[in-house]
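Just passing along the structure, written as structure tokens.
Here the complex is missing a single protein chain, while all its other protein chains stay put.
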Amino acid sequence: MENETRNKNVAQPIGKRGEAYQPAQTLWRRALLSIRHDRQTMVALSVLLIFALIGLMAPLISEALDLDPIEQDVRNNYAPLGTEEHLLGTDELGRDHFARLLFAGQISLGIAIASAFLGMGIGVAVGSIAGFYGGVVDDIVIWFTATWTAIPGLLLLIIVSSLFSLTPFSMVFLLGILGWAGVARLVRAETISIKERDFVLAARATGASNLRIMFLHIVPNMFSLLIIILSQSIGGLILIESALSFIGFGIKAPTPTWGNMLTSALDYMRRGPHLMMLPGLLITVTVFCLYVIGDGLRDAFDPKIAD
Amino acid sequence: MLSETFCSPAAAYFIEAGDATGMNKYIIRRLLQAIPTLFGITIIVYAIILLAPGNPVTILAFDPTIRQDERERLARSLGVNDPFYLQYLRWLIGDDWMRVDSNYDGRIDERDAWGDNYGILRGDFGASFKFRGSNPLHLIGERLGATIELNLAVLLFGLTNGILIGVLAAVYRGRAFDRFTRVFAVIGDSVPAFWLGLLAIVTFGIILPRFLQDYGIGQGRPLLPMGGRCPPIRGGCPPIFERLHFMLLPTLVSSFGLIAVWSRLVRASMLETLSSDFIQTARSKGLTNRQVWFRHALRNAIIPFAVFLAPTFLGLIGGSVIIERVFTWPGVGLLTFDALVSRDHPMIMASVLIGSFLGLMSWILSDILLALLDPRVRFS
Partner (left out) sequence: MKKFIALMLLLSLGIVLPLSAQDADVAPGPGLGGMIIDGSTAGDPATFNPLIGSDTASSAVYGLLYPAIIGVSPFTGLEEPNVAGAMASGWEYDESGTVLTVYLREDIAWNDGTPITSADYMWSVEATRSGQIDSPRAGIFETMADGTPAGGKIVSIEAPDDYTVVVTFNEADCISFSDVNDVTPVPAHVFSELYGDDYAAMMDEPRRIPTVSFGPFKDVEFSAGERISLLADQAYPDSLLGFISPAESVTLQVADENVATERFIGGEFSILGVPATRQEEFRTDPDLLDYPRYEFTGNGFTFFGMNHANPENPQPGFDEEGNLVPQEPHPVLGDVLVRQAISHAVDMDALIEGIRDGNGFKVATHTIPTSWVYNPELQYEYNPHLAMEKLTQAGWIDHDDDPDTARICDDCLFAREVSADYNGSPLTLDLHVPAGSDIGEQMGLFFQAEMNKVGFDAIFEAIDWGSAFLPELVGQTFDMNMLGWSLGLPVDPDISAFYYPEVDVPGSGFNFGSYYSAELIELNDQARVVPGCDTETRAALYERVQEILFNDMPYFYMYVSESMTAVLPGTRNWNPTPFSRTYSQDAWVSPAVTTP
């Protein structure tokens, strides 16, 4: 009962709140079952999987179709949709738009996924250590996290990205660093509630080491929570990448991303509307799918809401 | 979503259910804690600024007609070639206790005067590099109103609609309204805001009015202003209710995220509350649906989210630059953007300091709000 009150006050936006804990297996089976019936989530999941697959196979696809994202033909620029040899037209330099979108997707998704995982990794490590050990460690982490979250994250992001030229790698690093605090907070709360459970106490009784308990027993039991956070933060990070491109601090040419393709296409919104619509729609659809999946997962893992 | 990813309620750590030891003590402690936090932020940001490649003088005076000597004079007068600790100290405690190179000859000797900067600790924000001699605080002051005005409008509009939609979606769970609003709000939140903004500007400014004109309606003029905060008339900005149409598009575009997040939070929380015992009790007393939903259920459903006010507001402030840029809203975001591009150190620092201050204050405020709303919460 005491735990229940505490959890309410901690005000988790996602994840379970207060219900009796169930063994992980049953929870997962139930969740999978309920997702299978959630048509919206299933559609979003398949769209996203297709995008990811296409993105991963970008080099193969462009080779198979004999499309080159680099080859220019400036005298044949702004070709419209459905042009022979260029299904999605050509851009301002006469490069094949389809091939560019493929490679851009690879990078945009790559950045978002990698930085979400980085932020999550740091957050899980910090949060679970704080929650597991408690005491002084917990106090320090709490203070540090509170300080960190007091800085307006977006402002800091804009400052750093404007003062240093970002490459895809440094951007992953930066976004990961800025995103960990929220994860750490949720993971800490979750760890505190899990560490008193029977199976953890049982593991402790058998003499398992702290690290073993933490990473084999506690962390796996919050996978549902982590997956939900992940799907939502990847969506947010794709939007952040495109917003940084818009103010000129994002990934720079010649590396294509959906964000910088959309930004530069704003200059040609009358001459080549498809140059603007396609990257814009791809961003929107991808982020939409991610959010829908996050929602669907939450419903699936939260029996009270999903019935 | 931004707010969830980047800002999480720190307050939650400090609030524990337990003894009532009083809010005042807690607030004073939080305020005192804010001081070292602010101090730490300034050191970190100042180091980031000075570590960054590039020199403000090169950027400010990138003009071959400016002579070499003048560029050096400028560098000395701005003090940008001094070591890090000296620049930070000067920013922090001023330079009126030491001689500065006031005749810009590259030497500091008795012909030079004492500095005239009092430092941030004595409330002097220094002088902007780009806007020669202007006080950054004054420059921010000119624009802070616009930013707060827009963000409050977004907060108000987004929260009201988010909560309303959340409640109705919970009540009509699974029905058309629920499905439609969930999809619609998420779509709005998934579109890059700058793109949505530009599309909105073009649609209401050009496409729609000209389409109507073709059918003999109107004269093809923009239906809504395509940017700015006030009509271009002399004599100052008219009161807010006379220029609400200027706020409409920026508010709509930047509220989508809020509506999406809050409608989901409220819907989930409402579902839980509606099935709880005290609501059943209320129903059995014969209260109308509306009374049950809005007086009893909603109040309990939104209490846990009071702490989200701070990150929401922070996220809005941080993201201001995008929406201000699209809609030419004369706020602090654009000013900070300009300061970053021109490496105007005192301006950047002033923006960071004020942004972080507002951030810390909004955390404290949302803690207080939470305590006022939820009698179970006490401060330890």
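In this document, chain identifiers A and B correspond to the written order of the chains, with residue numbering beginning at 1 in each.
Following the convention adopted for this analysis, a contact is a pair of C-beta atoms (placed from the backbone, for glycine too) under 8 Å apart; a residue touches a chain by one contact, two chains touch by 3 or more.
Because the structure is a prediction, the values reported are computed rather than measured.
Trainee: Looking at the whole complex, which of B:33, B:134 or B:160 touches the chain that is not displayed?
Mentor: In the full complex, the listed residue that touches the missing chain is B:134.
Trainee: Please pick, from B:74, B:89 or B:108, the residue that touches the omitted chain in the full complex.
Mentor: B:74
Trainee: Identify the residue among B:260, B:334 or B:371 that touches the chain left out of the display.
Mentor: Once the missing chain is taken into account, the touching residue is B:334.
Trainee: Kindly note down the residues of chain B that lie in touch with the hidden chain.
Mentor: 52-55, 57-59, 61-62, 64-74, 77, 103, 105, 130-134, 139, 142-143, 146, 198, 201-202, 205-206, 220-237, 245, 324-328, 330-331, 334-335, 337-338, 341-343
Trainee: Footprint of the hidden chain on chain A, which residues?
Mentor: Where chain A meets the chain not shown: residues 70-72, 74-75, 77, 92-94, 162-165, 248-249, 252-254, 264, 266-271.
Just so we're on the same page, only the chains that are shown with their structure count from here on.
Trainee: Go ahead and note the Å separation of the Cα centroids belonging to chain A and chain B.
Mentor: Chain centroid spacing, chain A to chain B, equals 23 Å.
Trainee: Within their complex, state which residues of chain B touch chain A.
Mentor: 1-2, 4-10, 12-17, 34, 37, 40-41, 45, 48-49, 52-54, 182-183, 186-187, 189-195, 198, 202, 260, 264-265, 268, 271-272, 275, 304-305, 307-308, 311, 314-315, 317-319, 321-322, 325, 336-337, 340-341, 348, 351-352, 355-356, 358-360, 363, 374, 376-377
Trainee: Name, in rising order, each residue of chain A that touches chain B in their complex.
Mentor: Against chain B, chain A makes touches at 5-6, 8-11, 13, 17, 40, 119, 142, 145-147, 149-160, 162-164, 178-179, 181-182, 185-186, 189, 232-233, 235-237, 239-240, 242-243, 246-247, 259, 262-263, 266, 269, 276, 280, 283-285, 287-288, 291-292, 295, 298, 302, 304-305.
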